[in-house]
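Questions regarding the structure given below will be posed in turn.
Complex shown without one protein chain; remaining protein chains in place.
Letters are used for the chains, namely A, B, C, D and E, taken in the order the chains are written, and counting of residues starts over at 1 for each.
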Amino acid sequence: MVIRKVETGISGLDAMLRGGFPGGRIILVTGGPGTGKTIFCSQFLHYGATKQDEKIVYISLDESKSHFLEEMLAFGWDFKKLEEAQKFTFIDASDVRRIPEEAKVGKLQVGGKELARERLIDSIFTTFDESRAIDRFIGDLGAQRIVLDSISGLLFRFPEAAEKRQAILDIYEALERVGATCLITSEAMSIGEERQVQPEEYLSHGAVLLQTLGTGERAVRILKMRGTEVDSVPRPYQIGHTGVEVYSDQSIYQT
Amino acid sequence: MVIRKVETGISGLDAMLRGGFPGGRIILVTGGPGTGKTIFCSQFLHYGATKQDEKIVYISLDESKSHFLEEMLAFGWDFKKLEEAQKFTFIDASDVRRIPEEAKVGKLQVGGKELARERLIDSIFTTFDESRAIDRFIGDLGAQRIVLDSISGLLFRFPEAAEKRQAILDIYEALERVGATCLITSEAMSIGEERQVQPEEYLSHGAVLLQTLGTGERAVRILKMRGTEVDSVPRPYQIGHTGVEVYSDQSIYQT
Amino acid sequence: MVIRKVETGISGLDAMLRGGFPGGRIILVTGGPGTGKTIFCSQFLHYGATKQDEKIVYISLDESKSHFLEEMLAFGWDFKKLEEAQKFTFIDASDVRRIPEEAKVGKLQVGGKELARERLIDSIFTTFDESRAIDRFIGDLGAQRIVLDSISGLLFRFPEAAEKRQAILDIYEALERVGATCLITSEAMSIGEERQVQPEEYLSHGAVLLQTLGTGERAVRILKMRGTEVDSVPRPYQIGHTGVEVYSDQSIYQT
Amino acid sequence: MVIRKVETGISGLDAMLRGGFPGGRIILVTGGPGTGKTIFCSQFLHYGATKQDEKIVYISLDESKSHFLEEMLAFGWDFKKLEEAQKFTFIDASDVRRIPEEAKVGKLQVGGKELARERLIDSIFTTFDESRAIDRFIGDLGAQRIVLDSISGLLFRFPEAAEKRQAILDIYEALERVGATCLITSEAMSIGEERQVQPEEYLSHGAVLLQTLGTGERAVRILKMRGTEVDSVPRPYQIGHTGVEVYSDQSIYQT
Amino acid sequence: MVIRKVETGISGLDAMLRGGFPGGRIILVTGGPGTGKTIFCSQFLHYGATKQDEKIVYISLDESKSHFLEEMLAFGWDFKKLEEAQKFTFIDASDVRRIPEEAKVGKLQVGGKELARERLIDSIFTTFDESRAIDRFIGDLGAQRIVLDSISGLLFRFPEAAEKRQAILDIYEALERVGATCLITSEAMSIGEERQVQPEEYLSHGAVLLQTLGTGERAVRILKMRGTEVDSVPRPYQIGHTGVEVYSDQSIYQT
Partner (left out) sequence: MVIRKVETGISGLDAMLRGGFPGGRIILVTGGPGTGKTIFCSQFLHYGATKQDEKIVYISLDESKSHFLEEMLAFGWDFKKLEEAQKFTFIDASDVRRIPEEAKVGKLQVGGKELARERLIDSIFTTFDESRAIDRFIGDLGAQRIVLDSISGLLFRFPEAAEKRQAILDIYEALERVGATCLITSEAMSIGEERQVQPEEYLSHGAVLLQTLGTGERAVRILKMRGTEVDSVPRPYQIGHTGVEVYSDQSIYQT
């Protein structure tokens, strides 16, 4: 039994990953502002839909659909066309940010789920189509690549460490049941060498860190990738007019 | 569909931005004290009004109108004349700082807005003219460039991370509905290499960081700019008698 | 009376340990995300079962059984076969994460155990087989190597320092009574030279730190090992297709 | 309309300021212990009274009048004589520190002032002469230079960020109404390159940072100065028997 | 009157101490995990019992008696034999960790002791023999060297700074009344150059810091030693099969 690899479509990255992301797993894409997390994830989606004939889903918490479509078109990625071809689904989950505060202080039930979190997850997956449950929806669609951008917009609702961790686990489990390869973006709260580790990094199967260095250079680093050998050296990358390009044979310390 | 670029009028910066800011988006201008955030934004406004024949709005939270006019005149920017020509509107929103504390602890309503935040946004936009709503006002005026200086004066009212994030989203949405290109200034709370990232950096479409280095030199850095390729290298800038000048072909590491 | 040494099966590490881990003790394996803590511990288990004919137990808090089996197979370690041969037991303790919040605020009884912690420990050890207590179970099985992966998933439930310390002691005591050599993984909360020490490091008999340096190189360091002389110099290691390999005759500062 | 410059009387500083402080504005003087904040401000006052025939006011929160007079005499500044000539007024506001705690928790009124802060400001300005309000007093005196030393003694009463910011704004507004050029001292809470920015730096029109470096050398740096071009390079200064001397043509990095 | 010196038995350390620890005082031994605090203290005890014919006591909070005996035997120190010769007493105070939480919130009585702390101290000293008070016990035994390992296990119970400080003072006073030379171990909470000072360092008569540097080298440093001149330079040490060896004529900066 060998773990299936899913090609990313990001030049150079597949070399670092020895073929691609492990299939059906949850990969975190973390980094500071402007490091290209959304572009990185969209390129992964677009590649799946256009080169591998896969169904793809983008769940957005902070970005509107029109902005998303416009910005991706600048890289030559026509998600509108993919949507019309019924290959792409955009789920606008920004309403989740407005779930009432009261729900958050609901009681835990033994062996069950904390009410607020349950509602939270539900509301992400029922936003698209009220009349269908997400499982059925995904079943119908057969999505193979999912992006959740960003988990930070949800986690700010849980200031206590224990609650935050539980929410991450709930979200990961909900996504895992779907069976698709999932990228989840996360906002790094501190930048620099002495950075704090965020709990979502530990709970994901893999994690990729995108950094803009003080000099303006960009570096990508595979922090972890369970079940597969990878290149752990930070490599330079650029964001050009065709998206993210990783120079997997260069080192940021020898440029 | 290509994203429209809005020229900044700041020498050298348009080169870094490959033409200007993306039109109709919200750009954060962040930095320490004395880095020239207000000058930077006013220059952007003045250029629009005088060279592009646009309507411009400056929403002030901390600075009085008379001080603003006087200080900008020192750069040769006569906002008084622009106001008389009905091209410039100064909105003094400093009263917002005095909205009663009680409003802040109001209950959230499902699917709606938290009362205090709603009032907060309203009061910014109704300060200018009580009898007209902001939407109608902006509609009448047709403002194409708006500056909100500074968002920090509002965010101090929301000490909890979740509330702060929600307030940022509310302000951004209110401004976005207007359709103008908006610059929002933000006060950096820590300075140095190990700086904490502030949530408004993640939620804006673009972010520019202004820094005064230990040597007294100044550096501008484009932290992020969705939907457009930019120069991410920190570049030196100066504040002279004609405003901000960016040396986009120099590097702060090679001077 | 000489302390019995337990061979780790990790190439090069036994040299650093002067023969192996001290038998019947609790050793902490701490490190950042992606440093290979789970691989390290599984290699230790697999070696015991295949080369020393020992019974082994893996208690999982965050990882599902199917993922674990799949990921370990990538290193050529067939835990499924070991399970069928009744040498390996996988305890899925992930339900512990869902023990109700209320139990946590229970009263302490003089000389006894805090209710929540007691339940916590119990639930780890009764998850596998409700009808048997863990002591009897371990007695029947005769496990000589146990891995608990990770303790951090439990400790997040105890935000106060005193409670956290007590929980660590309870867990350590429960495991110690079993008599096996135990590896416990722990997530490092900060990374870098100025790191905070976590209480589980002080309370264990030994502690191993796994690090990925800024350059992508990996270093293993024996932080402590009571009752035995060890090599305290950080040594490079790699994660290859046969698991963890330590280069005990190299220094990370002279590569 | 050009902003009026007020000569500081501090050798070398006027060159850095291109003539002096902007007239009628509030300038913050911040720094660590022993950097000479009080001397700096007193020199500014003394110069105004003796060379420009201005009325001057020193509002003291921490220092008694007799200590102040004695310490300034050591620099040859005879404030006693200036007081007798009715050019100098010393306001001992140290009682403000004893305003009862209860007042602090008073309710905010819509559009009005928080009770405690109002009292606080009032008590500063009515300490000198109970029968006259500060406005009338300043009106009678015609003070052109005012020093408030230090604002930190007041701000410690407001531990929450929002309250602190409001108090700063109240104090600044009260002083601004007077029309004089005001220096306000502030105690830096952290020292070093990674210093936290304090809110009073953002809210003032200008800010000067005084530092004693690790080597014992002293450096002055103009952090900000709205409405005027200044020299932002840190310059060495000394405290000699004639007060503060700034070497505006030297750099602390080239001595 | 000259302060009596107590030889440590640790090679090289007595030279740094100009003869030994000051007699009858409380010396803190602080350091990170794995720096050999327990070995250091046990060597001090063993030397007293075997070379100076003294009675010795080891009060353990975290380590069981059997583990202690086994680990010390690895250095050739037979504490079992010393116990049989009635020279060594092992006090297992680990039950102190289980004193009920309620006791901790007891009321203070004027001039007296806070109830919980009183019970805490009592329980340490009555653990060994319920029927005798510690004073009488120590009186009978005539202990000249006492080790309390570690104080951190007690101090975690007092999260507030004022309570923690009071508890330290209570423990120090109780031990001081005994008249023996006491070593108390303490867990360093942060590691590195910018470390926070812990209150127990200030309240002890002397303090020794044990460090493992990034390179794996070990350094001992006498932080303070009241009433005696000492060598304050950090010196290298090793933990070999005969215990701790200090190289008092070498510097860690010149190796």
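In this section, a residue touches a chain if its C-beta (ideal position, glycine included) is under 8 Å from a C-beta of that chain, and two chains touch if they have at least 3 such contacts.
Here the structure is a predicted model, which means the values were calculated and not measured.
Across the whole complex, the hidden chain's contacts among the shown chains comprise D, E.
Within the whole complex, the absent chain has one touching residue among D:Arg145, D:His205, D:Arg218 or D:Arg235, and that is D:Arg218. Across the interface with the omitted chain, chain D contributes residues 32-35, 38, 62, 67, 70-71, 73-74, 95, 97-102, 150, 152-153, 156-157, 159, 187-194, 212, 214-216, 218, 239-241.
Listed here are the chain E residues that touch the chain not shown: 1-3, 25, 107-114, 160-162, 165-166, 169, 193-197, 199, 201-203, 205, 207, 221-229, 231-234, 253.
FYI, only the chains that are shown with their structure count from here on.
Number of steps on the shortest path from chain C to chain E, with steps defined by chain touch: 1. Shared contacts of chain B and chain E, meaning chains that touch the two of them, come down to nothing at all.
In summary, the chains found to touch both chain A and chain D are B. Using mean Cα coordinates as chain centres, the one most removed from chain D is C. The angle needed to superpose chain A on chain C by their Cα atoms is 60 degrees, rounded to the nearest 5. Note: centroid distance chain D to chain E, computed from Cα atoms, is 51 Å.
The residues of chain E never reach two or more other chains; the list is empty. Under the touch rule stated earlier, the contacting chain pairs are A-B, A-C, B-D, C-E.
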